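The complex appears here without one of its protein chains, the remainder shown in place.
What follows is subunit A.
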Amino acid sequence: MSDVIAPTFAAREAVPPASAVAEGRAVRWGLIATAIVFLALFLVLPLFTVFAQAFSRGVAAYLDAFREPDAWVAIRLTLLVAAIAVPFNLVFGVAAAWAIAKFEFPGKSLLITLIDLPFSVSPVVSGLIYVLLFGSQGLFGGWLQENGIQILFALPGIVLATIFVTFPFVARELIPLMQEQGNAEEEAALTLGASGLHAFLTVTLPNIRWGLLYSVLLCNARAMGEFGAVSVVSGHIRGLTNTIPLHVEILYNEYNFVAAFSVASLLAGLALVTLVIKSILEWRYSDELAAGARH
């Protein structure tokens, strides 16, 4: 047999393709090159430009941008807004994901759709919603004015807009994760005598911890970087209601490019740090997901 088959193979002398879906070399390199050029042009170059511009007049000029009191106010406000909006969305997201993944109830698909709403609505519209609700001509405007409560052009408005824009992150991430994990471990904990809260703390939370951290990270990045919705409700009061993105815009509009890019570099840095932590989490988290699937 073998001396019949061997010449046939020798005559062909072709290397068999590594797999059925493998393309020719030209196609492969073409695709890779396209992707790299695209990435360089649209992602790496802008990021580089931010830092290049920020440091274009040296480190001293870069630091000067942060000596301005308005910059500090913007940074503090951004941190404060994130510090309120992220925990709120964490609680809401976990609650919503829990309800959707573990229970059947009427209106469930409607709730899932609603959670996605902020992703599909333009941030400007998200901001305008609050103007329509709380502005002086708005639905609750009169009542709020009578009672001396300031929501628009103040911290509450900015926080509300930020919460609105960022609330899908945690829920969206946790719903598929919790759905995949199912109820069995919680049920096991309950049959063993654990209270609902004890089961949640000792079983549910540890099972979703990486997914939760990951989603909080993304939520935080978006909360700090949100421009559109916040821009509508903040009123751009310098040294009072400007967040970092709004401060950058003002500096830029005043042709103060070095300062604008210096402050912008903070956001770019935040993005880079987020990216690194996200990669680390994805690495840990995929491990855990795989363990869940093996189970």
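Of note:
Everything that follows uses one rule, which is that a contact is a pair of C-beta atoms (placed from the backbone, for glycine too) under 8 Å apart; a residue touches a chain by one contact, two chains touch by 3 or more; residues count from 1.
Convention: contacts and distances are computed from a predicted model.
Within the choices "ECF transporter S component", "Sulfate/thiosulfate import ATP-binding protein CysA", "Heme exporter protein C" or "Chaperone protein HscA homolog", the name that UniProt assigns to the complex's undisplayed chain is "Sulfate/thiosulfate import ATP-binding protein CysA". Among A:Arg28, A:Arg76, A:His198 or A:Arg238, the one in contact with the hidden chain is A:His198.
Note on the undisplayed chain: of the listed residues A:Val21, A:Leu110 or A:Ala184, the one touching it is A:Ala184. Considering the complete assembly, subunit A touches the hidden chain via residues 184-185, 187-195, 198, 202-203, 206-207, 291-292, 294-295.
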